[in-house]
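Contents: one structure, followed by commentary.
With one protein chain held back, the other chains of the complex are shown just where they sit.
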Amino acid sequence: MPADAHITPKERIAKDLAAVPRKPGAAKPDSIIVADNVTRRFGGMTAVDVHHLEIQRGAITALIGPNGAGKTTLFNLLTGFDKPNSGEWSFDGKEVSRMSAAKVARAGMVRTFQLTKALSRMTVLENMRLGATDQSGEGLLRSLVPPLWRTREAEITAQATELLERFKLDTKAADFAGSLSGGQRKLLEMARALMTKPTMVMLDEPMAGVNPALTQSLLGHIQDLRDEGMTVLFVEHDMHMVRHISDWVVVMAEGRVVAEGPPATIMQDEAVVDAYLGAHHETDLGDDSLLDDEVLVELEAEAEAEEHRTQEDA
Amino acid sequence: MDWTRILTNVVGEIFAPATAAYALAAIGLNVHFGMTGLINMGQAGFMLMGAYGYAIATMNGWPVWMAVIAALTAAAVFAVILGIPTLSLRGDYLAIVTIAAAEIARLTVRSSSLTAVTGGNSGISGNDFKGSFQNACPLPDGSWSLGPFQYSNCLSNSWWLRIVAWSLVVIAIVLVWRWMRSPWGRVLKGIREDEDAVRSLGKNVYGYKMQALVLGGLFGALGGMIYVLPSAVQADALGRTLTFNVWTILLLGGAATVFGPLLGSILMWTVLMFIKSTLRDLPFDIVSSTQAEAFSWVLVGVTLMLLVIFRPQGILGDRKEVAIDAR
Partner (left out) sequence: MQLTAPSSPTNPRPPTERRRRPGSSGPRRVWHASLATTLLALIGLLLASPAASAATNDPCTPDPQTACLIGTMRTAAGDPAVGVQLEVTGPDVSTTVTTGDDGRWTLAVTQAGDYTVTLDVATLPAGETLRDPSTTSRVVSVELGRQGGALFPLGTPQTGGTATATPSPGESTGGDTGADPTTSAPTGGGSNRVAQQFANGLVFGLLLALASVGLSLVYGTTGLSSFSHGEQVTLGAIMAYVFTQLVGLPLWLSAAIAIAIGGASGWLQDAGIWSPLRKRRVGTTQQMIVTIGLSMALQYLFQFLFGGGRLRIVTTSSSPVYIGPVVLSVQTLLSALIAIFVLGAVAYFLLFTRTGRATRAVSDNPALAAASGIGVERVIRTVWVGATALAALGGVLTGLYFQATTWNMGGTILLLMFAAVTLGGLGTAFGALAGSLVIGIVSEMASLVMPSDMRYAGALLILILVLLVRPQGILGRADRVG
């Protein structure tokens, strides 16, 4: 369509999403993820309770919410790193709920971690090669016969070198990943995820701990992913960044999706204000459960668990 | 003090079958720990499977090659049974479960209720299972001397056993060298560093860990067979101390290196032989031979402690690349 030829992907997606109602669980014109009734409980505390959620294909969707809102848990569930108590979801038309993390990744949904998991005692290039798919040399017996996998290894190395150049890490290829700075590790992790040639990239706080000098290039890379046709879902706290690059924003609080909408208007949503200015600010005080100490304790516990977990992940 | 005899003893240890057996077991542990980061505290259990599997199969009239396959199968089955509940658990659970499983295996084969099969507490005497291996010996009967080292050509602690044992060590080293430099080894290394990262890239981490556990266990079983062929099969000789010795050897030589297990084994056994021989030769019987033995194990324990604290990468390892890391 010649009329559309000059418009950017961002504008096209904005057009696609324009008609989507601004309410939690809104249906999207072309959903890559459709989730229903997903719950995850830890002890007595419900960390995630999402009735319906759809993610638009090809768009950058931001997942925001206050600490302990269940964003990372939802991320873990979608990517197979945690098992739900109930619920189903599909990815790209395939049922992927309760699939192992590795299978989800092979289906084309690849994630990164809030605290980067660069494989410190491997070189940057080896990190990249590890991301590649279809390397038959990764089989126990075939690995003993190099002629069977050398050709593919050369292709992988070429792909890795190209990505490293794009992410400006090519000079570091021979260094141990542990010697990189925090921001460079984020870049490496993203580049490594791209080695799997995914259809959807899930980024858990891609900006956390990144040197401001690198922020701009990271933002650029994320937008490039969309422009190449990939779907991006990311968790982020930095509202500036959310407004700047996302096409759609999903807001979570207390495990639920409380609001959805385009980034320009989402922060005016009352539910979002509530979520950020204190979970129970101005809600119905007649609801006794909200005043219950137990609820508060549980919420604190979750926040703490998250904190604790992130320490352990390091 | 008879220095010539001491020196002869020490040099003899360098190519003794037991040194090769320990090297094989340590190569197996290197696949577990050095390459994959699995804390296997039950390597003696795999050796036990090899030793008993081979001896029992032979006693039932199986030829050597079938007995070896039986032994390897026993070790592989042991690895799978062990791996199913533990490979998805935290590293210290794996350590406890592997040591417990090895102990269960030892308590089982030494049980008097199994005397008919395993010989119970007294084990299986050498003459009951060595025959077919000795008959496979291509060397002429008699014995042969190399300098001060005189061994039978084919019987028990023989040249034939040495040839087989060290050939196996060479093959194992070549294989591990190949694996460490292959994409397969790369995935294992990734798992050692951070298995969640590897999982997020679509690799079946559980499957790879299982492969590593079985493979290292097979080397352990080979080591177990070589370990018992010069003497006899006895369950209590295949217990925890054996596992800890293998660990000391691996950490001494250097985990995640190709030659570390070999160097560690040779070094540990020559040094221990030197200490034991010297202590035995001390005038006035200050220490009995049993005490000399106990003393040498005290030294092994202390060495293990010091190594882990001050030089976890061992002699050959690269500090930057080696970590004692639980998966």
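Going in written order, the chains are labelled A and B, and every chain counts its residues from 1.
In this text, contacts are C-beta pairs under 8 Å (C-beta built on N, C-alpha and C of every residue); 3 or more make two chains touch, one makes a residue touch a chain.
What you see is a predicted model; the values in this text were computed from it and never measured.
Of the options A:Pro9, A:Pro29, A:Pro146 or A:Gly178, the residue whose C-beta touches the omitted chain is A:Gly178. Considering the whole complex, the residue from B:Thr8, B:Thr73 or B:Thr108 that touches the absent chain is B:Thr108. Among A:Asp82, A:Glu153 or A:Asp238, the one in contact with the hidden chain is A:Asp82. Set against the missing chain, the residues B:Thr73, B:Asn157 or B:Thr303 yield one that touches it, B:Thr303.
Take subunit B: the residues that touch the chain left off the picture are 39, 41, 44, 84-86, 89-93, 95-97, 99-101, 103-104, 106-108, 110-113, 121-122, 196, 234, 236-242, 244, 247-248, 251, 288-291, 293-295, 297-309, 312, 322-326.
What we mean here is this: only the chains that are shown with their structure count from here on.
Averaged C-alpha coordinates give centres for subunit A and subunit B that are 45 Å from one another. Those residues of subunit B that touch subunit A in the complex are listed here as 175, 178-179, 182-187, 189-190, 193-194, 196-205, 211, 215, 320-323. Residues of subunit A touching subunit B in their complex: 79, 81, 100-103, 105-106, 110-113, 117-122, 126, 129-131, 133, 135, 137-140, 142-144, 146, 149, 153, 176, 178, 189, 192-193, 195-196.
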